[in-house]
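In this view, the complex is presented without one of its protein chains, the others remaining in place.
Right after this comes chain A.
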Amino acid sequence: MKSNPKAYKQPKRGRGIYGGGKHGAGNKGSGQRQNFMRLGYETGNNPFYLRVPKEPYYKGHHLKREYPPISLLQLQTMIDTGRVDPSKPLDLVALCNSKLFLLSPLEKQFGFQLTDEGLDNFKGKVNIEVQHASEQVIAAIERNGGVITTAFYDPVSLLAMRDPMKFFISGIPIPKRQTPPEDAIEYYTDPRNRGYLADPDLVALERFKLAQKYGYELPDLKNDPELAMLLERKDPRQIFYGLNPGWVVNLKDKKIFEPEDEKLLEYYKT
């Protein structure tokens, strides 16, 4: 089996009267004696690589987390057109299941952020969980009687969440969600950001303060018929609503398996 002759160049071998002899190194000098100057050396003057300072444009870029945006306008459109069901809690899984947004955890994407485009016309009442949201977005959600939470998911959990069907088919037990890294703990424990690790009593106080800041009467959720749905939250170690870490979901036989071993149960519970 041979490729066509023009596909690659034949190597030129150094043999015979015209091709061989000096190993391509010429006559005498530092070249033939293999005593070259170091790369970048400019025979004594200050070389370019030392003269010109470097600008750390991409320093730490591999450590920076990205949050692809979803605007309030897009969210309202999805609710209106039925791409997303506001009668159930919305999280990353629900948003990915709409097939309108795709997350690439391998490209340092750690979830979605809710942006304020369409802020004025947002009328949806939802229980939504995103990874980042600004103050006015939180106000817009709460003004309409909804609940917003910001939560962290590690890349392993994200790979499971962005395509749950594919994950269940793989037969891997549901992983437990890791805690946020050091630089993110402050964000997710702050009630002002509605962090999932924040004290709910302080969150209630911040809801009141935000209503005063943005000029709306804080809706009384206690009298809401959808209270149970609005207050539904995942445990900090949980990835899917209603499913525990460690469980294996068998879609074909419609069965769920859980581990019996004590060590495993201990591992998934801590």
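Here is the rule we go by: a contact is a pair of C-beta atoms (placed from the backbone, for glycine too) under 8 Å apart; a residue touches a chain by one contact, two chains touch by 3 or more; residues count from 1.
Keep this in mind: contacts and distances are computed from a predicted model.
For the chain of the complex excluded from view, the name given in UniProt is "Large ribosomal subunit protein mL62" [choices: "pyruvate dehydrogenase (acetyl-transferring)", "Large ribosomal subunit protein mL62", "Sestrin-2" or "Dynein light chain roadblock"].
Against the chain not displayed here, chain A makes contact via residues 116, 119-120, 136, 139-140, 143, 147, 173, 176, 179, 197, 199-201, 203-205, 207-208, 212-218, 220-222, 227, 231, 235-238, 241-245, 248, 254-261, 263-264, 267-270.
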